[in-house]
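All protein chains but one are shown at their positions in the complex.
Labels run A and B following the written order; every chain starts at residue 1.
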Amino acid sequence: MDLMSLTAVELGKKIHAGEVSVKEAVQACLSHIETYDKEYNCFVSVDTERAYQQAEEIQKKMDAGKLTGPLAGVPVAVKDNMCMAGSLTTCSSKILSGFVPTYTSDAVLKLQEAGAVIVGKTNMDEFAMGSTTETSYYGETKNPWDTTRVPGGSSGGSAAAVAAEEVPYALGSDTGGSIRQPAAFCGVTGIKPTYGRVSRYGLIAYGSSLDQIGPLAKDVTDCATVLEIISQYDPKDSTSVNRNDNHFTEALTDNVKGMHIGLPRDYFTDGLEPEIWDAVYHAAKVLEEKGAVIEEFDLGMVEYAIPAYYIIASAEASSNLERFDGVKYGYRTKEYTDLHNMYKKSRSEGFGAEVKRRIMLGSFVLSSGYYDAYYVKALKVKAMIKQAYDRAFEKYDVILGPVAPTTALKLGESLSDPIKMYLGDVYTVPVNLAGLPGISLPGGYDQSGMPIGIQFVGNAFEEKKIIQAAYALEQTGSYHRPKKVAERRL
Amino acid sequence: MSKTYETVIGLEVHVELATKTKIFCGCSTEFGGEPNTHTCPVCTGMPGSLPVLNKAVVEKAVAVGLATNCTITQNCKFDRKNYFYPDNPQNYQISQLYYPICRDGKVEIETDGKKKFVRIHEIHMEEDAGKLVHDPYTDSSLVDFNRSGVPLIEIVSEPDMRSAEEVIAYLEKLRLIIQYLGTSDCKLNEGSMRADVNLSVREAGTEEFGTRTETKNLNSFKAIARAIEHERERQIDLLESGEPVIQETRRWDDNQEYSYAMRSKEDAQDYRYFPDPDLVPVHITDEWLEEIRNAQPEFRDEKKLRYKEEYQIPDYDIDILTNSKKLADLFEATIALGAQPKKVSNWLMVETMRLMKEHSMDPEDLTFSAKNLAGLIRLTDDKVINSSVAKEVFEKIFTDDIDPEAYVKEHGLATVNDEDTLKKVVEEVIAKNPKAADDVRSGKDKAIGALVGQTMKAMHGKADPSAVNQMIRKLL
Partner (left out) sequence: MTITDETIDYVGILAKLELSEEEKQQAKKDMSEMLDYVSKLNELDTEHVEAMSHAFPYNNVFREDVVTNQNDRENLLKNAPEQKDGCYKVPKTFD
């Protein structure tokens, strides 16, 4: 039996039942990575030795009855912007060359405590800036559905690794769509939780007021299970929120009777591919048949989210990335004349083009004379976007829409025209600005066979509602593997 | 110089708060320590680390704000101040620009008997930077982050001061208030209090301010006075020769008694402040504010009134004692142990001051305990030791805080009160000094001094001089 075709929860059950040992699970995972990652390049680093060592420790604990959680013994991959004590952490950037943190990201720590075996760190757009995973210093990741296409980004490595069945599930991070969009492009499921739900401690910041860690997996059940584990209050993150409503697996019920679902009319514009348009309406119809109340409405503010987002995210990034200066860790240029020359050369050589572009923009919008016109203005627009959602959630339990205006683009198509690339974030970015939870799951395929993503957005801390809606929708179809992956596993 | 000029001075005073841990992490703020041994991912700017605010910092900042008559900003926030420098691990400093914790305060100062208010524009909380040391062997700089993240408040005054004397009076006033609060020891030489001087000059009688400069690196009151004088003259010279004063930051070199501009093309002074997204706002409720207000100590003016009423000691003594929190505390603690206020005040005003001067110490550096001073006063009250022995013992208390009772016993310093012994010694002294004895007998009273002195000497100082006096008269 191919263990890697199982979902994380299915594999966890087999391990608990003693049908599969932790070591066997890890072995299967590592052998898939070894065989297939040459083609897809989902990983920046894989630590085989450490994985086996963890497997042994976890097996002992499980045998002693100390680990009873659903994901104990199940392998996982972590996006390479989450620190892990003693493991290389690069953010897919040259500037973090050789960086080995002394601390572990809280979300990873929670997984470790639950018995997860971390097998490696996944590729991403450099510092999570991008939506294609092409800006990585370690080379682009390829979409397992079609290797001439991008996997999306910035958590492209995590999404592709799940789609290629190199790992059962993975962690990603989402600042403007970086979990949901690659999930859509790779035909997997991903959740961006409410801001504050999952600790950001140990997550290397891009836009601190927008970043959230979340799961990418084969189905809604896996995502809910992972989220339940990683969303615990963390006193090390001042923006972590202390709540006790994180029993997300309780929401895995195939029941949407009476659920009010809003469908924003203003999402459906010329920019949206007709097949995606159809897929969303199809999902609406399916849910309606299951008893949900579907209503079209005008959300408002849709076209203002991207400009506001790029001002806020770039400004925060310009400040967050100041610490990479060749003094304390990472890359320092070989030759320099003085301190400032060392700073400039290390940073100019260490950062890639897209990162530099956003640092320049962010530094400019915060600079003297422009702060009010750009940054404060964007924060006001952010408030208006939040208000638009607040109005919507007075009427609806969840909002249904697309994840991205297109399916996965061809490699090399996006980077030359940044604004065009940024426009692809139109359905994901406003959710981050308003701090809300969103889930992306497969909702059909386009003519070329590429997966289409469907998104549910919920009110703050109402992850359960989007999980419930997504689960109900998921029951009407079954999980599809990329063609190549399916063929080789038959 | 034909015109007369007025100097206009405002101060930015940084005070390190006496918390146990840093402002945003659980590292110790203890002074000294090997380089980088009080550091963690947060205060060394490691990626992914996050700040969490130390509650004690907010309470101490509010306490200073209340004591300087400020309005407390009940919803305040932290902002990032962005600039690259190796002592600044994140290359931004977490500070407060838009909503500082305190605003619009004032303190009263007195110079040459004249009182005036210096207004406080704002007080904000921020983190201290690390320390840079030049390494001559490699001609490079070494960074130590032990001080990085130590909590500071910055007290920004309005440009209300007109002379070095007023500046010193203002600083002493702030120092006293903060020491009374116990929020900092305010030592300029150790950097727990630092003052940057914003200075401009203008023709006397004009309303408009001149262009100001900011002078940094002032480590003593003397350096501040010298730097003000120097900068005032430099600016007047510029104006007199028709040259403009440039708005800039200058660094004072106290050895050379000279300042120089800290300018570089890499130093744009554009800090791109924006609200720190990693920290949530601080909301100081009315209840919390009231709690801090109720916990405020008795300040100097209240103390002065109480001392006058309770202890009946001279105004001069009261003034000196209350001018240092340390002295006032010692004074009160010693009285609490049963010593008579006037006697305690005398020990502090005379011997303590003398020894402090001798050792060039500040009252804050005193290390002896009230318990041992009270013990010493008890020994003199009980006539166990005489006053010259007491002074000798006090010196040991002052330097080593010894227990006076044990010390007197160990060194056999107790006054000999045994009548027979005394009588025997006096008889011997009279026998050896017949002339002096005759003089006393014939009514030359002054001569008795010589006999007392001889007796004290024979008894190694361990006699009660008045008892000796009586014995001599009795025997003659």
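What we mean here is this: contacts are C-beta pairs under 8 Å (C-beta built on N, C-alpha and C of every residue); 3 or more make two chains touch, one makes a residue touch a chain.
Everything numeric here is computed off the predicted structure, so don't read it as measured data.
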For the chain not depicted, the shown chains it touches: A, B
Hidden partner chain, touching residue among B:I109, B:L199, B:L218 or B:V282: B:V282
Selected residue (touches chain absent from view) among A:G65, A:G98 or A:G258: A:G98
Hidden partner chain, residues of subunit B it touches: 19-21, 25-28, 34-41, 44, 46, 52-56, 58, 75, 77, 82, 84-86, 132-135, 138-145, 265-266, 268, 270, 272, 275, 277, 279-283
Contact footprint on subunit A, counting only the chain that is left out: 98-100, 102, 195-196, 209, 235, 238-239, 241, 303-304, 307-308, 310-311, 318, 322, 325-332, 336, 338-345, 347-348, 351, 353, 356-357, 359-361, 363-364, 367, 374, 376-384, 386, 418-419, 433-435, 460
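The rule is simple: only the chains that are shown with their structure count from here on.
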Centre-to-centre distance between subunit B and subunit A (centres being mean Cα positions), rounded to whole Å: 55
Footprint of subunit B on subunit A - complex, ascending: 81-83, 89, 91, 96, 99, 101-103, 105, 200-205, 207-209, 235-239, 315-316, 318-319, 322-325, 327-329, 339-340, 343, 363, 366-368, 371, 375
Complex contacts: residues of subunit B adjacent to subunit A: 41, 44-53, 80, 82, 84, 86, 89-92, 143, 264, 266, 270, 272-274, 277-280
